[in-house]
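What follows is a structure written as structure tokens; I'll ask about it next.
Part of the complex only, each chain left as placed.
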Amino acid sequence: GGSSGGAGAQGGGAGAQPYIAIVSKGFQHQFWQAVKQGAEQEAAKQNVRITFEGPATEADIEGQVTMLTNALARQPNVLGFAALDSRAAAPLLQQAKSRNIPVVAFDSGVDSGIPVTTAATDNKAAAAEAAKHMAEALGGTGKVALVVHDQTSRSGIDRRDGFVEWMKANAPGIELLPPQYGGGDQAKSADITKSILAANPDVKGIYGSNEGSAIGVVRGVQESGRSGLTVIGFDSGQAQIDAIRGGTMLGAITQNPVGMGQQLVDASVKAMHGESLPKVIDTGFFWYDKSNIDSPEIKAVLYQ
Amino acid sequence: MTSPTVTEEERQTAPASVRRTLRDRIQQFLAFASLIVIFGFFSMVSPNFFNYGNVTNILFSTVVIGLLALGTTFVIITGGIDLSIGTGMALCAVISGVLIVNTGLPLPIGVLGAILFGGLLGLVNGLNVAVLGLPPFIATLAMMLVAQGLALVVSNSTPIYFDQTPGYIDLSIGSLVPGANFPNAVLILAVVAVLAGVLLNKTVLGRYTYSIGSNEEATALSGIDVRRWKILIYTLAGLFTGLAGVMISARLGSAQPATGMGYELQAIAAVVIGGTSLSGGKGSIVGTVIGALIISVLNNGLQIMSIPQEWQNVILGCVILLAVYADMARKRAR
Amino acid sequence: MLLEARGVGKNFPGVRALQDMHIELRHGEVLALVGENGAGKSTLMKLLSGIYTPDDGEFFLDGRPLEVSSPKHALEQGISIIHQEFNLMPDLTVAQNIFIGREPRSGGFFLGERTLNARAKELIDRLHLPLDPRQVVGSLTVARQQMVEIAKALSYDAKVLIMDEPTAALNDAEVQVLHDLIRRFRRPDTGVIYISHRMHELKAITDRITVIRDGRYVDTLDTPTTSMREVIARMVGREITGEAAPEGVRTGRETVLSVRGLSTKALLRNVSFDLQEGEILGFAGLMGAGRTEVARALVGADVVESGTIALRGRPVRISSPAEAAKHRIGYLSEDRKHLGLLLEQDVNSNVVLSSIRDLFQSFGFVRPKAMRERSTELVSSLRIRTPSIDQTVKNLSGGNQQKVVIAKWLVKDCDILIFDEPTRGIDVGAKEEIYRLLNELAGRGKSIIMISSELPEVLRMSHRIVVMSEGRVTGHLSADEATQESVMHYATLRPDETGPQENPDHSATEAGVR
């Protein structure tokens, strides 16, 4: 048990350095690691201390609420929060407010007036953008399948609904198969993709709604030995970037996770000093494919 | 905590049985020691750990796992296991939402309905185990999958919010003692734990729970209707699952159909850390409560200390090993 | 007629356990049921207690047809049984075990624990049993567990009491206690069926003896007018002639095992003895004297606090049965169900278990053919009654299970074999075979420790006898010195009465053999 070496620096809220507690939706996945990285960069720049934590899965709402509780117990100056279910956290946010701890929301909105600002991507709009590129690539006709990471989380629902609604409204020739859910697990998403392909040999396009789902779709397509399919993904990561370069994937939507982390800390520092902030900070999303993947502005928002 | 003291004279004249009870009591106190050591450690290293607010937080975060663990203690003492408690809890939460929010039934009836629905799930488990003779692991694994699916089906894959019934939310985070900021959920856990203790130690049901786990065949040969009691015990565990469903949805203000997976492992871990044997026949409610507390104190303490998250699980694993080992070494030493 | 069976038959896959069986129990009598291992005695009793249902035939209780649907049903109709294998809950206390299913309750659901213990105490006192109602049964010795079973069976207000080898785990003194209990139980409206392989007990307690063989009824004899020789002849279909004295007593052979000052935390104090090559060393003593504990400590199954063990003069440390086996020491446990057998596995696997690595493998691969050949050989040489060596051991009769345990240690070629109650539950015929076997082993130069609670057996087999009492060795007797009286004298000697013989310093390891 000589493993407690990481227990060094922490000293409650009493230290001279301002402290921002960030509770995110996840921790282990690349996307959240990129947000964390951005937040850490900005924190170093602004000379503040941060902690960044999140539950193991996006279904673990109680776990997140407990983390939030514990984060508040550490007496932070500001709280950064990406809600898995914003209403579940409402009492805690109320508590933060009554203790004069400003809350900065990120990644997705919080249904309440408490957060001073929200640094987020419009997931629905981003998914609609993906749908648009899919429809264009298929010339407006054909069967399209969706491999979604989750059926109950906000991001899963928005990225599914944004895609489906845009298609219904704008591409009558596209036939959508019922969405399948792979939990963001690459292997499971790959198996699902292969089943979809076996059951529907005439599928023309597949959409994967986050990194794990998108890479799973790519693996599934490769493993089934099919070619000529249009695959569109979400987020980045090396496997997806490679797939786009290699032509297995047409392109993907990426958010700007590093930028989101930076904006989050920046806004938090401002909130701490009582500066006024816009209600929403749009952290933006980008379509990238073979043509622009090496451009500086896209390179800046991708994580490997 | 005053440890019972006995003079040397008393000890020598006391009959063996009395001495044994005494020793048992001391030992349970010692089992408590692991918890105290961990607690003391965190209090020393972190200034934010030991204060009213945080101790309340710890107790509060024990509620759901604690309730599940209490129910499953009975099942495990019979030598069985219940994997369906996690997703079963989610399904019961959804049922509660359907009854109270969607159907508009009065709160007490909705709550009772959800708890009874949990009992129904347990009943099905009990029938599968006791009547069809399926291994408990399989029967409850199947129920785990079924409950997970049904929770999504029934809720249409969307959370059900209890915003319009603030009384429901108060079941968990409200405070009976005004101003004390002491959540009702903790009181409920305490009351239920006492009830469970009484049930296990003072009733026929409890006696047969141990008896079945100790030697099922012999129990049957002694003229006890083992089937019926097993069905009852699984049903009882289901009622706890139902209550846990109510408490988690009250805490979150919503019934979340996708949660629950993984809770079963945590609850079983709490039971086993508390000294209940998976092979049946042995166990206690006090132990389970201590086991659940050890887990939540560790989780809380590591988070409060801001240990890097990837290290938290590593430490958690090692401490669990140590705690259980210390407990066993002590028992062996006697 | 209190209880009657007519034309009862029962088949198991590959086994015809009972065929056209009849039995008549009169009011107020003790009826013995005897037969070889696997004759069908336990099966008949299990039919009566509702564990199995008969394929043919009928039962009558007080002249009325009796159908038993479940163990509970049997108890309700006044039939109480002590099964051959224990049916106890090891995690519950004595009182809880005795009154399981009949706990004093308040409000129908809450336990009256104090009343329970009081009632148990009253019962135990009435029966003169050395039990504490609050002790956990799992921590009791086999003999005491047997007493719990007896107390439990007697606590039912039964008309018919069936005892399936109740004395297998008891020594003579305890058998006396049990017989007193039976005599007090016997009233004009009750009856007892008593199964035992100990022939001299039948004379003492029974009125009539029903003999069965191969699942069929043979004869019923009046005890007072029948000699045991006759009974045995009907049982096994031939005359059994056993020598009455130890065979081949040799003295002055090399000492193979020498134990000095062995003590354990729980019980043993300064136990010392020597074992010579080709010798059968008997261990006698009352229940709880510590004989089993000596054996377990010797093979490293229990922790030794102090003491030395030397093999052929060389000191060794044995910390596990595996190490004991490496030193060619084998231990045959008295508790076959929990410590001796893989109940769910077949005869073959059990027989070869301890010797796979020595005899039945090449390069880590097992040699199934060799194993089967050897198992088949032992099954026939020990006359184990089983349809094949693939039969699950659980399905064998108790006595045949015991033979499987013995077979296991015969396959493994040990120099020192410790037999703990080797003839427990074994019929007279088979007993002779085991005696012959022990003698033969000793004749081949093997050294044998034989622990037994049957004094006649110890006397007839042992070249020398070690007597224990309360964890200490109280006497060493040669074959010539040993008599019932001399053994019992040492067995009942309280250690504090042994005077100068006893060395109070437990750590002393140099204490010589007395």
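Per-chain residue numbering starts at 1, and chain names A, B and C are given in the order in which the chains are listed.
FYI, a residue touches a chain if its C-beta (ideal position, glycine included) is under 8 Å from a C-beta of that chain, and two chains touch if they have at least 3 such contacts.
All figures in this text were calculated on a predicted structure; none of them were measured in a lab.
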Per chain kind, how many copies sit in the full complex?
A x1, B x2, C x1
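What we mean here is this: only the chains that are shown with their structure count from here on.
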Between chain pairs B-C and A-B, which one is joined by a greater number of C-beta pairs in contact?
A-B
How many Å are there between the centre of chain B and the centre of chain C, using C-alpha atoms for each centre?
43
If you average the Cα atoms of chain A and of chain B to get two centres, how far apart are those centres in Å?
34
Residues of chain B touching 2+ other chains?
none
Multi-partner residues in chain C (2 or more other chains touched) are none
Chain C residues touching chain B - in the complex, by the definition given at the top:
49, 51, 70-72, 75-76, 83, 86-92, 96, 100-101, 103, 105, 109-111, 113, 132-135, 152
Contacting residues of chain B [partner chain A, same complex]:
45-48, 53-54, 57, 60-61, 64, 152, 157-159, 161, 163, 169, 173, 248, 251-254, 256-262, 299-300, 303-309, 311, 314-315, 318-319, 322
Chain C touches which residues of chain B in the complex?
16-17, 20-21, 202-207, 210-211, 213-215, 217-225, 281-282
